[in-house]
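Apart from one protein chain that is not included, each protein chain of the complex appears where it belongs.
When the chains are written out, they are named A, B and C in that same order, and each has its own residue count from 1.
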Amino acid sequence: MKELLVSGFEPFGGERVNPSALVAAELSGLEVAPGYRVRSVTVPVTWAGALPALLKALGAGPSGFPAAVVMLGQAGGYAAIGLERVAVNISSGTDNDGVPRADEPVVEGGPASYLSGLPLRAIVARLGELGLPAFVSNSAGTYLCNFLFYGALHHLAGLRESWRGASGSEGRGAGSSSAPAPLAGFIHIPYLPEQAVGKNPIPPSMSRGDIVRAVRVALEVTAASLGNQSP
Amino acid sequence: MKELLVSGFEPFGGERVNPSALVAAELSGLEVAPGYRVRSVTVPVTWAGALPALLKALGAGPSGFPAAVVMLGQAGGYAAIGLERVAVNISSGTDNDGVPRADEPVVEGGPASYLSGLPLRAIVARLGELGLPAFVSNSAGTYLCNFLFYGALHHLAGLRESWRGASGSEGRGAGSSSAPAPLAGFIHIPYLPEQAVGKNPIPPSMSRGDIVRAVRVALEVTAASLGNQSP
Amino acid sequence: MKELLVSGFEPFGGERVNPSALVAAELSGLEVAPGYRVRSVTVPVTWAGALPALLKALGAGPSGFPAAVVMLGQAGGYAAIGLERVAVNISSGTDNDGVPRADEPVVEGGPASYLSGLPLRAIVARLGELGLPAFVSNSAGTYLCNFLFYGALHHLAGLRESWRGASGSEGRGAGSSSAPAPLAGFIHIPYLPEQAVGKNPIPPSMSRGDIVRAVRVALEVTAASLGNQSP
Partner (left out) sequence: MKELLVSGFEPFGGERVNPSALVAAELSGLEVAPGYRVRSVTVPVTWAGALPALLKALGAGPSGFPAAVVMLGQAGGYAAIGLERVAVNISSGTDNDGVPRADEPVVEGGPASYLSGLPLRAIVARLGELGLPAFVSNSAGTYLCNFLFYGALHHLAGLRESWRGASGSEGRGAGSSSAPAPLAGFIHIPYLPEQAVGKNPIPPSMSRGDIVRAVRVALEVTAASLGNQSP
């Protein structure tokens, strides 16, 4: 059984819930595609804590690295599932610890951006067939969502690089694992309807059932794109 | 058993479905509040046909007039349930028969507008408690939704007037019925998620389950506001 | 020389300026159409003070009533000049004196609404020819703008009624004036660009020059619609 690591965030910005954590938790343990089981983690909305929490979960699986890492985040104002394409090396805003950032790099000296490893167009197409609106987004903002997205992709790029150095073969761990370095990507989800209540103007939202279904489909399509890997 | 007449519209504007008709049909026959059963009707998106279809249904019940008439319509772009407050004596746009109107009165010589008879604030408040976003809207536009809304309220005002003339007591039918003239109002509902697919930009939507639940709650609150009327 | 009374509002909602007052003042004294001069007034954003200030100005002209009353108001979020069609008998919100209203009638027992007396479509068409975006709006909200709009139309309807009673001829003052009761309407204008600065998200705005030009055109078209009245 392979793993799909799904992360969500704690609430922020005055919200009492964060649908990304609720959805990640709801999918936890499910076999969303043949041979692929979800493991989920909730990470804090802090510059200091978000990435370490994800990286800890990344290495914490019973069988080494997961096959893919799908990070979820709440995008207040989105009317649809947003498949994020670009993680940019910029971070801004004040986190849940009150720590501010103003256009600082996520990783000093890192490349300007990384691109998602998820099959974005295939996911949008499949969701559309199922009546669930989704789109490819070219900016995940510069707050914690983008920060985690960039941080994870940077870490995985380094891993890939080190494995390549160690083994001479692309994307293969020498001793640690026989699987390639995990794919990673970020999916932004709308507010839940209950979060839209009382805001003015009322923002778009999506029912929890539809969000769960959409993320599940995204995981299925991602798993399918990983191919028929022998156990 | 009293009746609540719920109307929906046929699809228009290139859509294959109209959530208002789907929801009206889904609620048909349900006892949404103690002693109140829904009867539903779908009306055409035509200047000539919409109001006659509603008025025919209005008088078609087994026990005379319904206790209330709740008209539903699709409001593409709405992110929440819209409790419409004002029906204005203006009509514009081209209907499903290709018949155009340009700022013509709904009823020649009619008053500038009528106000909804529904307990708007109570419905919004109750929906909010249940996590369903809703708002009071001050304009139902000038297309068929507003046209039906105005037409129905004008008809019912005339009925009330004639009953008053006949019986000398407000809102009581002389021979035809012992109940007061029905309350009437209009509720705009968002696109279904499947309708949002493929549009650019992607508009807000609401799941069918949530729309049905919201309309049902609106009917409950409306029924409750009708008071404890003896059978 | 006939008069066109143009009103603007004081700032509200934390703004330091209200473009409606700036524009009204800038047009003051100008002969915007042959034989028509603008007189302007700024009214407070208070339930108690707004209408009295307008009505005082209404009767304050050197030659009796103005030929038309064009009320201006700021509509934060509008991307174009909004020719308001409907004044509704509802008032809500907290005014600059801190006095709240919650869905109360503007005039107890008044009709549900009045319609603007301005030539809305002709104004929108003329503005479009000049490259200035404008639209007919079906709701002026329920705050002070709508309140003043409704209050003024209600007052003028009463005046028309009393003149009709006095003279037997529609819309003619018996002794007070030889002109018909003034037309009245409401025009919503966008934020100035400087008001958009610092807001998040940044709302649409319109340059002061374009707003002044647009209102001036609206006054010209209105004056033209008043016909060739002999002095």
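List of remarks:
Just so it is clear, a contact is a pair of C-beta atoms (placed from the backbone, for glycine too) under 8 Å apart; a residue touches a chain by one contact, two chains touch by 3 or more.
Given the structure is predicted, the values throughout are model-derived calculations rather than measurements.
Considering the whole complex, the hidden chain is in touch with A, C. Touch with the chain omitted from the figure is made, among A:Lys2, A:Arg37 or A:Arg85, by A:Arg85.
Considering the full assembly, C:Leu132 is the residue among C:Leu4, C:Val88 or C:Leu132 that touches the omitted chain. Screening A:Ser113, A:Ser162 or A:Ser225 for touch with the missing chain picks out A:Ser113. Interface note: of A:Ser63, A:Thr94 or A:Asn138, the residue touching the hidden chain in the full complex is A:Asn138.
Among C:Glu31, C:Asp97, C:Glu161 or C:Glu194, only C:Glu194 touches the chain left out of the display.
Where subunit C meets the omitted chain, the residues involved are 79-80, 127-128, 131-133, 135, 192-194, 196-199, 201-207, 209-210.
Where subunit A meets the omitted chain, the residues involved are 85-86, 88-90, 103, 111-115, 121, 136-139, 141-142.
One rule holds for everything that comes next: only the chains that are shown with their structure count from here on.
Taken as a graph of touching chains, this assembly forms an open line, each chain in contact only with its neighbours along the path.
Relative to the C-alpha centre of subunit B, the farthest chain centre belongs to A. Subunit A and subunit C have Cα centroids lying 52 Å from one another. One finds 32 Å separating the Cα centroids of subunit B and subunit C. Looking at subunit C, no residue sits in touch with two or more other chains.
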